[in-house]
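Note that one protein chain is taken out, while the other chains of the complex remain in position.
Chain naming follows the written order as A and B, and within any one chain the residues start at number 1.
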Amino acid sequence: MGIGQGVLTATRPRQAPAPARRRWALLLLLPLGVAISLGFVVPLALLFVKSFETSLGYGQVSGHLTFSSYVTALTSPLYRTVAVNALEIGGIGTVLTLVLSFPLAYFIRFRLRRGQHTVLLLIMISLFAGYIVKIYAWATILGTYGVINTALQDIGLIRQPLSVLLFSKIAVLIVVTYLSIPVSTLILVGAMQNVDRGLLENARDLGAGGLRAVTSVLVPLSMTGIVASLAYGFVVISGDYITPQLVGGTTGQMIGVPISDQFLSVGDQPLGSALSFLMLAVFVIVYLVLTRLERFKGV
Amino acid sequence: MSTALRRLRRRLRRRGIGLLHVYVGLLLLFLFLPLAVLVLFSFSASGQLRFPITGLALRWYQEVFSNSGVIDGILASLGVAAVTGAIVATVGTLAAVAVNRYRFRGSAVVSGMILAPAALPGLVIGIALLNFFGDIHLTLSLLTVMIGHVIYTLPYFYLVLSARLRRFDPMLEEVATDMGAGPLQRFRRVTAPLIAPAIVASAFVVLALSWDEFQITFFTIGNQSTLPLVIWSRARLSIDPSVNAIGTLMVAGSLLVVIFTRRFIAESYS
Partner (left out) sequence: MTEAGAPVAGLSSSGTARPAAGTERRVAVRLDAVTKRFSTQIALHPLDLTVSEGEFVTLLGPSGCGKTTLLRIIAGLEWPDDGTVSIFGTDVTDRPANKRPVNLVFQRVTLFPHLTVSENIAFGPSLRRMKKQQADEKVLAALDLVRLPGFGDRHVTELSGGQAQRVALARAIANDPQVLLLDEPLSALDLEIRRQLQAELKDIHRRLGLTFVYVTHDQEEAMSMSDRVVVMSDGRIEQAGSPVEIYRHPRSPFVARFLGMSNVFEATVIAVADGWLELDGGSLALRARAPAPLPPAGGRVTVVIRPDSFDVAPLKAGETATGDVVGEVSDVRFIGSLVHYLVTVPGRKWQVSARAGSADILAEGTRVSLSWRDEEVIVMKPG
C-alpha cells in the first residue's frame, strides 16, 4: 500500500482525480528519467552501435557498419576459452556461494534472537570492506611471496613456492566466492524475513526432520531470494575482470579481461562491445532460466 | 564415531552448540580471516609479509599519511561519495515516493528501469560510460567518476527506500487529516519525519557503495585517483605493507559508516 492513497487532494471532487495524480507522479520522476537516460540508456545504446563499427585500431573506428566483430567474438578460439571459464567459474561460483551462505542466512534469521543485529552488522562490515582491499588481501595470502607460501617454506614443507595456489582457476573461484558470500547472505536473510517461523515449527511437528523441514518449507518459500542470489552472483562473478588479473594466472582468465583490455590498451572497441553484448545475452538467458526455476518451485 | 568424539558432541550439544553453530563460526572466520591478516600485517615492523611477525610498528601508516597521493585519494573518494550521495538521495527519493504513492500504469516498468543497472556487471557500465564520454568529448575526471557512481548506486538506494516506504502505515496520514491537518501540514508533521530515517539509511548505503567502488571507476577515472584506485596501482607493483595500511584504513572507514548507521540499518531487518 502506498502512502495516503485516497487522501491526496485537499479539495473534494466528485470523482477521484486520476489524471492529476499521474501528472504529479511524472513530474517527480522527471529527474530520475533524465539521469537514467543520459547515464545508462544512451551510453548502452551507443556501445551497442559501437559493436557494429569497423575497428581501425587504437580506439579508432570507421563509419562502416558490419557484423565482423561478432563473428570474431564467436569464432576466435582465444575468446572461447575465457568465455567458457567465465561461465564455469560464474556458474560454480554462484552455486557455491548460495550453498555456503544459505545455512548462515538460516542461522541469522531463525536461530539468533538478540545476536541478529550484531551478526548482520559484521556481515555488512565485511561487505563494505572494499572490493579491491579483499582481492589484495587474498593475493597477500595466496601469493608467491604470500603468507601461505612463505610459512610453508619457512617450516620446510616445500622448497619452491606453490604457484598453483595463486594464479589458477581455483584461486579465482575461491576469491570470487569469498566476495559474493556477504551479499548473498543479505539477500537470503531478506527473503527469509517473510517466512513465518511458525511454518518451520509446523513442519517439524508434522514429522519433517530438521533438514527436511528446511528443504521442503524454507527453500520454496524463499525461492525469490535464492533466485536473486544466483542471478546476482552469476552476473557479478562472470563479469569480474580484476580478480582474474590478480590471481588468475594463465588458466584462470575470464572474459571480462579481454573486454576491458580492448578499452584500455588494445583499442579494438567494436570487438570489446561485441563481446560485452554477447555476455549480456548470456545473462538474459540465465535470468530467464532462473525465473522459470522460481516459478516451478515457488509458492 | 569414536566415543571421545561422541562425548564431545554431547557436551557441546548441552550448551546448545550444534553442527550449524560450528559451521557458522567457521564461515564467519573465513570471511574475516583475510581482513584480519591484512590488518595484522599493516602493523608489521619488517617489510615482509610472512610469519612470524618480528615487531609492531606504525611506520607504514606514517608513510601512508605523508604520501600526498594517498591523501588525495582519500579526499577524492570522500568527495565523490558525498556528491553521489546527495544526488542519488534527491533523485531516488522523488522516484521512490512517486512509485510508492501514486498508482499509475507502467509503474512496474519504471521500477524495472530504475533497477536495471544493478543487473549488469560494473565492467559493462564502465565501458559504456567510457565510450559515451569519448563520444561527447568529456574529459575523464572525478566528475565522470561521480556520474558512474550515481548510476551504480541509484538502484540500491531505490530498493532500500522502497522497501522502507512500503512499511509506512497509510492510516497515519488519514489520522493527521482527520485531526485537521491540510496537505502541507500533513507532510511536514507526519510524512516527512517518518520517512526521513529511511532516506538517511538508504543514503548511507550509497556512501558505503561509492567509497568502495572500483570496477566502474576504473574506466571513468582521469588523472585523479580514488582510494581503491590508489590501492590498485600500488598493489600492481608489489606486495608491501603500506598497501595493507591503506587497506586497513578503508576497512576502518567502512566500519565507521556501518556503526554510525547501525540504528537505521538494524530497523530494516526488524
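A few notes on this one:
One rule holds in what follows: a contact is a pair of C-beta atoms (placed from the backbone, for glycine too) under 8 Å apart; a residue touches a chain by one contact, two chains touch by 3 or more.
No experiment lies behind these values; they were computed from the predicted model shown.
Residue B:T177 is the one among B:S42, B:T177 or B:T248 that touches the chain not shown. Residues 169, 171-172, 174-182, 185, 189-190, 193-194 are the ones on chain B that touch the missing chain.
Keep this in mind: only the chains that are shown with their structure count from here on.
Chain A and chain B, compared by their mean Cα positions, are separated by 15 Å. Contact residues of chain B toward chain A in the complex are 20-21, 23-24, 27-28, 30-32, 34-35, 37-38, 41, 48-51, 87, 90-92, 94-95, 97-104, 110, 113-114, 116-132, 134-135, 147, 150-151, 154, 165-166, 168, 170, 173-174, 177, 182-183, 186, 191, 208-209, 211-215, 218-219, 228, 231-232, 235, 239, 243-244, 247, 250-251, 254-255, 257-259, 262, 265-266, 269.
The part of chain A that touches chain B in the complex is made up of residues 1-8, 10, 21-22, 24-26, 28-29, 31-32, 35-36, 39-40, 42-44, 46-47, 50, 59, 100, 103-104, 106-107, 111, 116-117, 119-126, 128-134, 136-141, 143, 145-147, 150-151, 154, 178, 181-182, 189-190, 193, 231-232, 235-236, 238-242, 246, 256, 259-260, 263-264, 269, 272-273, 276, 279-280, 283, 287.
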